[in-house]
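Before any comments, here is the structure.
Only one protein chain is missing from this complex, and each of the others stays in its spot.
Chain nomenclature is as follows: A and B, assigned in order of appearance, with residue numbering initiated at 1 for each chain independently.
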Amino acid sequence: MGFTSIIKLFMPKDRVFYTLFEEVAVILTEMANIFSQAITEADESKRISLLKSLEDLEHKNDDVTHRIYVELGKNFITPFDREDIHSLATSLDDIADYIWGAAKKITNYSIATDDKITASFVVVITKSVAALNKAVRELRNMKDLRAITESCVIINSLENEGDDLLDKAMMELFGSQIDPIELIKRKDLYEILEIVTDKCEDAANVIESIIVKYS
Amino acid sequence: MGFTSIIKLFMPKDRVFYTLFEEVAVILTEMANIFSQAITEADESKRISLLKSLEDLEHKNDDVTHRIYVELGKNFITPFDREDIHSLATSLDDIADYIWGAAKKITNYSIATDDKITASFVVVITKSVAALNKAVRELRNMKDLRAITESCVIINSLENEGDDLLDKAMMELFGSQIDPIELIKRKDLYEILEIVTDKCEDAANVIESIIVKYS
Partner (left out) sequence: MGFTSIIKLFMPKDRVFYTLFEEVAVILTEMANIFSQAITEADESKRISLLKSLEDLEHKNDDVTHRIYVELGKNFITPFDREDIHSLATSLDDIADYIWGAAKKITNYSIATDDKITASFVVVITKSVAALNKAVRELRNMKDLRAITESCVIINSLENEGDDLLDKAMMELFGSQIDPIELIKRKDLYEILEIVTDKCEDAANVIESIIVKYS
């Protein structure tokens, strides 16, 4: 049995990471879409039930993330650096946590979400998660490194948009005659939505460092 | 001199980690107990003096944590993975930091602590630290892996209780006609108490990953 054949024996184990990361990317996409749908839903009980449905997806994502860690403990051969796999799993998991965290703030504080700032944040988050999904899918064959880089550049520029949105939101909030408790609610919500875009950028940075080593 | 004898020569150095982690676990247990005593103490000056006594314990814990890092730098042989020792020391130290942080918020903001939510959080924290203490003690002989796992499961479920408590607390605060500054005080306190339960879970996760590798 030649060296290549021996390597191939290991391949199925190795490739499990791509499958798991793709599962995570699918869950994140679903979460971003449901979140987006929820904030424009006029019917309050439907809105709350959409937001609450994110909890199951967050748990599902925890499970897949946990499986990535377990596979990392078991597999001697990994498709890219062990620490990069760990960082990517952790940063993708953070995205799920913070989307669910934003949903909890909306329901716990009972925040109205029909404002422009929230809508703009959701557009940024949805685009960012879509670009991440694309980048994660390309990791499997590593044929189109340019497409991966492009997705990462998009995510970085969306994170800048998120920053600018937060600046604008804070200037509006503190420049208004808003009730203090309403200000606390909105400030908390906008801050956590901005963190979601940061976490997308963290994941994109890990992906970039993976392909830098690969190329 | 046989191989086993050589190994034994290293054992005393190796075992220092168990002793240090047990010292940390004792300090954390003492901190949780004093914190618990403080929040139900009716006499304000006694309450404040109990809370302030946590600072010395936090410093003491810093010292023991620092000794763990120093031993890690000196010892070639460690009882489990170096990075797991580092993570465990760091996550246990975070628990001490956040208990002391909660105590500081109570004294600096002068928050009344005779409410049900604070009492429930303290029960969760005390139980969680007790379970951690038990798990840390079992690490020394690794004879009862099931007991360690059970402690970790308990800590995970207490962290979920902490989450639910925070949700409930926020719904109550934002659903009430509370004064904004009082809301800020309570929100900050409950959030930091919930972080204590998160940090206990982080420590339990490190312990779980240690025993997974060991078994």
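Here is the rule we use: a contact is a pair of C-beta atoms (placed from the backbone, for glycine too) under 8 Å apart; a residue touches a chain by one contact, two chains touch by 3 or more.
Treat the numbers as computed from the prediction; the structure is a model and nothing was measured.
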Touch with the omitted chain, as defined above, among A:16, A:48, A:123 or A:170: A:170
Sole residue of A:46, A:74, A:146 or A:213 that reaches the chain not shown, by the stated touch rule: A:213
Interface with the undisplayed chain - residues on subunit B: 69, 73, 104-105, 108-110, 180-181, 184-185
Interface with the unshown chain - residue positions in subunit A: 167, 170-171, 174-175, 178, 180, 183-184, 187, 209, 212-213
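By definition in this document, only the chains that are shown with their structure count from here on.
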Averaged-CA centre spacing for the pair subunit B and subunit A, given as whole angstrom: 29
